[in-house]
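Of the protein chains in this complex, one is absent; all others appear in place.
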Amino acid sequence: MAIRIRYFASLRETMGRTAEDINPEGIATVADLWKVLDEGRPLPDRVLCAVNQEHATPSTEVHDGDEVAFFPPVTGG
Amino acid sequence: MAIRIRYFASLRETMGRTAEDINPEGIATVADLWKVLDEGRPLPDRVLCAVNQEHATPSTEVHDGDEVAFFPPVTGG
Amino acid sequence: MEFICLRDQPFDPYAELSAFTALLDTERQNYGAESHFIGTMRNFNEGDAVSTLWLEHYPGMTEHEIARIVSEERKQLNFGPALVIHRIGKLAPGEPIVLIAVFSAHRRAALDGTQRIIERLKHEAPFWKKEHTPDGERWVASNTKG
Partner (left out) sequence: MEFICLRDQPFDPYAELSAFTALLDTERQNYGAESHFIGTMRNFNEGDAVSTLWLEHYPGMTEHEIARIVSEERKQLNFGPALVIHRIGKLAPGEPIVLIAVFSAHRRAALDGTQRIIERLKHEAPFWKKEHTPDGERWVASNTKG
């Protein structure tokens, strides 16, 4: 399936990229997806995620065509 | 002793006067003073008072030269 | 800094806020949070149309009470500059009755300060409202809980 990945703030700097389009196989959730992106390492607690621009959790399912974002705790306001 | 009395809002209208200067004898508290002003009737619960422009209670003492005010519950803001 | 005043003419709350922060000048940069409350005269109350409001007060005691409330809350909550402007006299619907502004380093003190000042002002400061409705004049009996 085709997934659009976006990174923000300190995580964008750590990952060294803003966005990427990937076509992972055999993944069901955000947690599965992160392992593909980060060389098999599990999703750290301090990394938050959104699926299709809504807050999500590691167990949120991902589907073909989704936009999945990863970012640190938010600090607006 | 000499006391300056002031009335506000609905109480001013009920009493039919804004202020008066009186020289009561043998009174110690705001409650005593009210009886002098209102033909011996006790101070109603719904009438609030201030002595020298600070909130007071029926048992607050009054002294020569004091300004004592009576008024209904406040409704500002 | 603190500015408390009674006005017998309509005032523009946004212009007052703007003027107050101009007075604070560079000191304002110490305060990351700023909270306001504005109470405005509505054209109805308890189901009746209200065309005019008369605000009576106790000259001297009113200003003194507001200053006492602000100073007690500042001691408790540790906020910075505060502004309170309150109307007296005759008001028309839509006119501001009260403006409260509290500045602080962090949001909690500014938000709580504003809330506590308006709550205490409504129950402690000697103001009385008389409404003109189609049925005639009436004194407002008491302030609502919120």
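In this document, chain identifiers A, B and C correspond to the written order of the chains, with residue numbering beginning at 1 in each.
Following the convention adopted for this analysis, a contact is a pair of C-beta atoms (placed from the backbone, for glycine too) under 8 Å apart; a residue touches a chain by one contact, two chains touch by 3 or more.
Here the structure is a predicted model, which means the values were calculated and not measured.
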{"item": "Where the missing chain makes contact, among the chains that are shown", "value": "A, C"}
{"item": "Chain not shown, touching residues in chain A", "value": "6, 8-10, 50, 53-55, 69, 71-77"}
{"item": "Those residues of chain C which, in the complete complex, touch the missing chain", "value": "12, 14-15, 17-18, 21, 26, 28-43, 93-94, 105-108, 110-111, 114-115, 118, 144-146"}
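Just so we're on the same page, only the chains that are shown with their structure count from here on.
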{"item": "Mean-CA-position distance for chain C and chain B (Å)", "value": "27"}
{"item": "Shared-contact residues (touching 2 or more other chains) in chain B", "value": "none"}
{"item": "Where chain C touches two or more other chains, by residue", "value": "none"}
